[in-house]
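The structure appears right after this line, and notes come after that.
Here is chain A:
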Amino acid sequence: MNEVPITHILFVSTALFFIGMYGLFTRRNMITMLMAIELILNSVNINFIAFNKYLYPEKLDGIFFSIFIITIAAAEAAVAIAIIINLYRSHHSIDVEDAGELKY
Partner candidate 1 sequence: MTKEELKIQILTLLPTVSFEETGEWLQVLVAAEDWKLFAQQLHTSAELQFDYLFCLTCVDWKTHLTMVYHLTSTTYRHNVVIKVKLDSVNPFIETVSDIWRTAEFHEREVFEMFGVNFLHHPDLRKLILPDDWIGYPLRKNYEDPINMIKL
Partner candidate 2 sequence: MGAASLLVLIFAGIAFAGGGISIALLFVKGSKNAQKGQPYECGIPSTGSPWNQFNVGYYLFALIFLIFDVELVFMYPWAVVVKKVGIMALVEIVIFFFILFMGFLYAHKKGALKWM
Partner candidate 3 sequence: MDVNTNKIQATDFPGQVHEAPGANFLVSTLDDVINWARSNSLWPLTFATSCCGIEMMHVAGAKYDFSRFGFEVARATPRQADVIIIAGTIVNKMAPVLKRLYDQMADPKYVIAMGACAISGGPFFYNTYSVVKGADHVIPVDVYIPGCPPRPEALLHALIALQGKIKAGLTRDQLRDSSPLSQ
Partner candidate 4 sequence: MFSLEGITNFIHEWLNSHLSAIFALLAEFVLVGVAAIGLFAFLGLVLVWMERKVAAVMQLRLGPNRLGPKGIFQTSADTLKLIMKEALTPDNADKLLFNLAPFVVIIVAMLILAPISFAKNFQIWDINIGVLYVTAISSLSVIGVLMAGWSSGNKYSLLGAMRSGAQIVSYELSAGLSILTIIVLTGSLKISDIVASQENGWWIFKGHIPAIIAFVIFIIASTAETNRAPFDLAEAESELTAGFHTEYGGMKFALFFLAEYINIFIVCAIGATLFLGGWMPFHIGHWVAFNHIMDYIPSSFWFFGKTGFLIFLIMWFRWTFPRLRIDQLLNLEWKYLLPISMFNLLLMSVMAIMGWYF
């Protein structure tokens, strides 16, 4: 794996980040937006792991960080989906534009 420069890995993660951004920009559906956010979080994770692997191979901090990020992503996804479904129940729509006039 050492033949691949770290910049290439970083390019992948950056590209993934912007794919996520694109999704976030264009999608108006909360669930798809959530998916885009997951992509973004993952691109961050790739970075952490790559840095850990390439730059600080004597430490495990990158790994820990990504584990925690994954954990938080899970918690976030769970709560987000709970909210989305709740929203859907009250508004019968999960379009962000419709959720603009959230009353509570």
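As a selection rule, all candidates are chains of the complex that A comes from, given by their letters.
Just so we're on the same page, a contact is a pair of C-beta atoms (placed from the backbone, for glycine too) under 8 Å apart; a residue touches a chain by one contact, two chains touch by 3 or more; residues count from 1.
Computed from a prediction, not measured in an experiment: that's the story for all the values here.
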- For chain A in this complex, which listed candidate touches it: 1, 2, 3 or 4? 2
- Message: Show me the residue ranges of chain A that touch candidate 2 in the complex, using the header's touch definition.
- Response: 67, 70-71, 74-75, 77-78, 81-82, 85
